[in-house]
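After this line comes subunit A, so read on.
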Amino acid sequence: MSNSRLTRRGLLKTSALAGAGLALPTIFTASSAAAFTNEPTGSSVTLGFNVPQTGPYADEGADELRAYELAVEHLNGGGDGGMMNTFSSKALQGNGILGKKVEFVTGDTQTKSDAARASAKSMIEKDGAIMITGGSSSGVAVAVQGLCQEAGVIFMAGLTHSNDTTGKDRKANGFRHFFNSYMSGAALAPVLANAYGTDRKAYHLTADYNWGYTTEEAVKASTEAMGWETVAAVKTPLTQTDFSSYIAPVLQSGADTLVLNHYGGNMVNSLTNAVQFGLRDKQVNGKDFQIIVPLYSRLMAKGAGANVKGIFGSTNWHWTLTDEGSKAFVKSFGTKYGFPPSQAAHTTYVQALLYADAVERAGSFNPCAVAEALEGFEFDGMGNGKTLYRADDHQCFKDVLVVKGKENPDSEFDLLEIVEVTPVDQVMYAPDHPQMGGPEATLGTCNAGA
Partner candidate 1 sequence: MAILEVKNVNKRFGGLQALGDVNLSVEENSVHAIIGPNGAGKSTLLNCLVGKLTPDTGSVMFDGQSVLGRKPYEINQMGISRVFQTPEIFGDLTVMENMMIPIFAKRDGAFRMHAIESTANEKGVIEQAESMLEDMSMIDKQHMHAAAMSRGDKRRLEIGMCLAQEPRLLLLDEPTAGMARADTNNTIDLLKQISDERNITIAIIEHDMHVVFSLAQRITVLAQGTPLVEDTPDKIKGHPKVREAYLGESA
Partner candidate 2 sequence: MFGLNKKDFNLFLIVIALTMLAPFILNPFPAGSGMAQFNAGYPDLMQRFVIFGIFAIGFNILFGLTGYLSFGHAAFLGVGSYGAIWMMKLVTLNVIPAIIMGVIVSGVFALAIGFISLRRSGIYFSILTLAFAQMSYALAYSVLTPITGGETGLQIKPTDRPIFSNLEEGEIGRANLFGLDMRSSYELEVGNWAFTFNTGYYIAAIVMILAFYLSIRIFRSPFGTMLRAVKSNQTRMNYTGLNARPYTLAAFVISGMYAGLAGGLLVAMDTQVGPERMFWTASGEVVLMTILGGASTLIGPVLGAGLIKYMENILSKINKDILHQWFAFLPDGIEDFLVTIVYPFIGKGWHLTLGIIFMAVVIFLPGGLVEGGKRFMDFVKRKKSKTPPSDESAQSTPAE
């Protein structure tokens, strides 16, 4: 056991009283000596990476985990440094965080809020994690964010696209780098108008749960604003695997555009089914029939195979971006693992770095100090251009990529091509926007635990 992991418990070894006698019981709620939950006292600090390792999003979870491991390596001064070199803030030294070596624990969210919370709690209670990050769905993100708020640790959301995460369910201890439904809608609309005209009849198929609702709302609002008409919006069950009965009536309705507000397995299946029906070969109202997928994930899109060709959607980041940050990240990830990173990997890597940087700048692991350092923080060099971590709702504002399924991919990773980089101004909204929970939505107050 040469390099045993040092956890909070591990540190007790050094701090425990000499002799085997009973130490004084300490209560670590209100009256504890520690300033905040899981204050690192030894030479290392533990981060909790909570990602789906089983269930339908296991592959995305695995990619997130790879990115985290890479981030830890870079933070501890290993590897080529990746985006630390291109990051506009130069607080990180490659000597861990505040000089403490970064260690990590992993857990399985199973894409279930209960399991995700159990896993996060175990990281906080057993392993002494000072920050929790990861996840691949909004249900999990909201659940774990709430937990971190209660426990007094920072939550850096992974892949979560629902408006709610930084909308009506926003929390003072939670931060999201990933974009959201509203931004997808706002970024897509002009591109769609450009490509398909402003006189379109859209038919929405929407996953029947919160994320689906917010996405449908956002896409509807922004496409209607530029003149599209919404013919129908039909809700589909999350557990649906075969969407044929939902797609079959689309042509009868007189719609000429199909919007699939689906994610993950739902998206792969509904898109495959829609293409199967030959919708894209049809002409309606004298126009070519089109399909749109508001949120693309390259990993999942791979499951739809050739069906994605020519289909518009939005994405948070794509490895073909040519800015310095993206190039550095792709190089260091690709060299280590042999394939390019996904957007899930990108957002989690960036989140890990942003957290570390905020700690360095705050000079403390105290979650409230870290939150303060992140709030209103502007940075660049992380692959999305100039980015702002808005203080009002802890949402990152940055350029959004509108992409299209590539017609002639060079490799199995080369599925999407970037159509447009929508500038951040176009996707900006007010913190009390009705889609974001309106004026009632509040961050609450920062909780440092202890």
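Brief remarks follow.
We adopt the following convention: contacts are C-beta pairs under 8 Å (C-beta built on N, C-alpha and C of every residue); 3 or more make two chains touch, one makes a residue touch a chain; residues count from 1.
Basis for inclusion: all candidates are chains of the complex that A comes from, given by their letters.
Please read these numbers as outputs of a predicted model, since none were measured by experiment.
Only one of 1 or 2 makes contact with subunit A in this complex, and that is candidate 2. Chain contact summary for the complex, subunit A toward candidate 2: residues 1-7, 9-13, 16-17, 20, 22-23, 25-29, 53-54, 58, 61-62, 65, 105-108, 112-115, 117-119, 121-122, 125-126, 137-139, 142-143, 146-147, 149-151, 162, 164, 169, 208-211, 213, 235, 237-239, 440, 442, 444-445, 447.
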